[in-house]
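Take this structure, written in structure tokens, and hold onto it; I'll ask about it next.
A single protein chain has been omitted from the complex, and every remaining protein chain is retained in its original position.
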Amino acid sequence: MKAHRKQSLYMAFLLHRLSGLGLALFLPFHFYVLGLALKGNAALDRFLHWSELPLVKFAEFGLVFLLALHFFGGLRLLALENLPWSNRQKNYAAVALAAAFFVACGYLLRAI
Amino acid sequence: MEFQTHKTDVLILGSGGAGLFAALHACRANPELEVTIAVKGLLGKCGCTRMVQGGYNVALSPGDSIERHFMDTIIGGKWLPDQAMAMRLCETAVTRVQELENELGCFFDRNDDGSLHHKAFAGQTFDRTVHKGDLTGIEIISRLMEQVRALRVQLMEEHRAIALVPSRDGDALAGVLMIDMRSGEFRLVQAKTVLLATGGGPTMYRYHTPSGDKSMDGLAMALQLGLGLRDMEMVQFHPTGLLAGRDTRMTGTVLEEGLRGAGGFLLDGNGERFMKSYDTDAERATRDIVSRAIYAEMRAGRTTPNGGVYIAMSHLGPEVVAQKFPGMVKRCADCGFDLAGGRVEVVPTAHYLMGGVVVTPDTRTGLAGLFVAGEDAGGAHGANRLGGNGVANSTVFGGIAGDEMAAQAGSQNFWVEPDTNLVNAAIEQAMTPFQQAVGDINSIRDRLLDVMWDGVGVLRDANGIQQAQTELAALKTELMATGLVDDNRVFNLSWHDWLNLQSLIEVSEVIAAAALSRENSRGAHYREDYPEAGGLDDSYFTIARVDREALQVERQPVEFSIVKPGESLLEND
Amino acid sequence: MVELRLYMAQRATAAIMAPLVLLHLGVMIYAIQGGLSADEILERTRGSLFWGVTYGLFVITVSVHATIGLRNILREWFRLRGPVLTVLCWLIGAGLLFFGLRAVVAVVGLP
Partner (left out) sequence: MADSITVSVWRGGAGGGEFQDFQVPQQPSQTILDVITWIQRHLDASLSYRFACRVGMCGSCAMMVNGIPRWTCRTHVNKVMQDRHLTVEPLRNLPVIKDLACDMSEFFEKWRQAEGHFQGSSSRDETVAAISPKSSQRQAANAAIECINCAICYASCDVVAWNRDYLGPAALNRAWSLQNDQRDHAQDERLKVVAGDAGCHQCHSQQGCSTYCPNELNPTASIAGLKRMSAHWFMNKKYRQRHG
């Protein structure tokens, strides 16, 4: 990576973008799966069955992490843009990352 | 050699306070005119106006007066200033500061009640220096630059003027020959009026403060045209330039005056204070006294590893120092020095040239069509420039020049034919280094810096000056026989180094000759063989000019047109 | 002032989605316990006005929000400009909205 990008707030930008991109790519798939219910509960269940697989569990963890990360990162940006300036931007970015990880772990622990 | 030709109404050389103000005023006075700025660096990013730290002198504070500002200027200048110019300076500074604030948007610091803050500056009987923190120049020049860019003035950035070209009969100025530094091509710009505002800059001394682009080009060009230069022996030294070794460009840069004012100590190489034995005010004595004392210590060999003295602040408490001088402390820290807690090596450093082209108070010269303003013009400061009068001088007279040039260019519907022989000769001259065997210009530069520092520096005497003159002549010959490694003219810095040296050596010769001619000690000029100031009533100033290839210096009596020595414009004095 | 409008739309949708996403995260963590089953999900959502409005609002806002986000990425990383970008974004937005509303209908049912 180019040296000027190795700076925590650029990383925060990059994570926000990649998580948003990840979510946006996942969204059609998510809608498709839920749409299966149009064909009845069984169709959806057939699919949800997959989610018992450990690998899929882990992928779900990833998705929740992305969502939480983008959510907290988004809050950070909304605050940056709309509240009086604070010099703690690096701290907020770190908190957003930690909170996302925390939420995703909570999900994983409940899932297994 | 080929060259391109352009035409413009008003041509301005340099984009410091003088050049940019001239452009604004010329455009405003007559929007029909085409105004062109040619500058050696990028617009507003080169020159010394940007480097102004202290501030701008103006009699705007309640209780202060233009007369008081004027008297301080005359007394500070040891009765040598041209009084009409000094008066014009003090009067117009008021309008100029209001213009800077109201029309250009400068932010000068305020008192709590919202009025302008005026700070004290050495040599003045009233607190009259307006400022923006300690980065006043950045504020002034950035605001000027924005306004000029918004006007769509014709810009010739990185164009170096190399010769003022007169008409064939020599009666008027026809244009300016320059090098487009980015392509290496030559350009002749014909103009109805030309402003020389290249800002002098005594960078021929071992230690100096001005920006790297300043190399006395303007004065060298004026000299070649036969114009007179006055007060050329008056080189102001700032007592505390940073000393960090020969091979760093940090060396020579200013450590601010306030450090001494706040109680900083100067220590010799053994760590002993020495200022008390030179002046009762010790470190708080004026610039010239402190510079001379340090120079004397250096000559006596009581020096630091790099050959200077120390400035020490830590006894005031490192936190206090860091809080009071944040900019200075940070700058030193960036360069690897601990100003707040340790000692920093310092040395007197050449700061400003009071001398310059002889002009009238409305910036006209002896040659029709040529105007001069700013540090290139002589007269306003006499033997010594007050801190805060430098930027006032460039902005005041730059604006005046803009008005004058617009008036003249607007009423003239023709361009004067340039003397093409002279153009060709100047091009040939500038091409000299490409025709010579490769040589070492660095060694010439090094020797020039030392010759001027040792022989025509802070302390002078006839022997030293004469020896310097001999060496300068030899350096000149050597330079003419020194060629460059690279014959590509595109952005060729080494070529420009060569051209800089040419200007610097030429003007160094003038400084030496003027210094030899002044047989007394006034202001910035100190002759150990003539330590007395001489009678004020028969004060004279020097004028140097080149006449049939020979440099001549004459003395002219100062005309006390407004106030005579012993008198004052102030009632209580 | 296209960019200003898009900015406003993206921030407004983000603000609307924030509580929705928080709710969604909460429900997910709560509901995942013991695995997911279609019955479990659909029992909660079918015929519920609350979930209908919630999911409907989410789908509408996310279609706008994500499309604008993707537009930035397409512009900046893939250097798309002009009509190509516009048409592509309309397709993305319309697609998300259609499949999203279809999913809402699937889990909540028609009103």
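Letters A, B and C name the chains as they come in the text, with residue numbers starting at 1 for each one.
Convention: a contact is a pair of C-beta atoms (placed from the backbone, for glycine too) under 8 Å apart; a residue touches a chain by one contact, two chains touch by 3 or more.
If you're wondering where the values come from, they're calculated on a predicted model, not measured in any experiment.
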Partners of the unshown chain among those that are drawn: A, B, C
Selected residue (touches chain absent from view) among B:R50, B:K192, B:R287 or B:R460: B:R50
Candidates B:E2, B:E32, B:D247 or B:E571 - the one touching the absent chain: B:D247
Residue of B:T5, B:T95 or B:Q323 touching the missing chain in the full complex: B:T95
For chain B, the residues touching the chain missing from this view: 41-43, 45-47, 50-51, 60, 95-99, 101-105, 107-116, 133, 135, 137-139, 142-143, 145-147, 149-150, 182, 211-213, 244-245, 247-251, 253-254, 331, 334-336, 442, 484-486, 488, 490-494
Positions on chain C contacted by the hidden chain, ascending: 1-8, 11, 72, 75-77, 79
Residues of chain A (touch criterion as defined above) contacting the omitted chain: 2-5, 7, 9-10, 13, 17, 77, 80-82, 85, 89
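The criterion applied here is as follows: only the chains that are shown with their structure count from here on.
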Averaged-CA centre spacing for the pair chain B and chain A, given as whole angstrom: 61
Geometric centre distance via CA averages, chain C-chain B, whole Å: 66
Gap in Å, rounded to a whole number, between the CA centres of chain C and chain A: 14
Partner chain C, residues of chain A touching it in the complex: 17, 20-21, 23-24, 27-28, 30-32, 34-38, 41-42, 44-45, 48, 51-52, 64, 67-68, 71, 74-75, 78, 81, 103, 106-107, 110-111
Chain A contact footprint on chain C (complex, rising order): 11, 14-15, 18, 21-22, 24-25, 28-30, 32-33, 35-39, 41-42, 62, 66, 69-70, 73, 95-96, 99-100, 102-103, 105-107
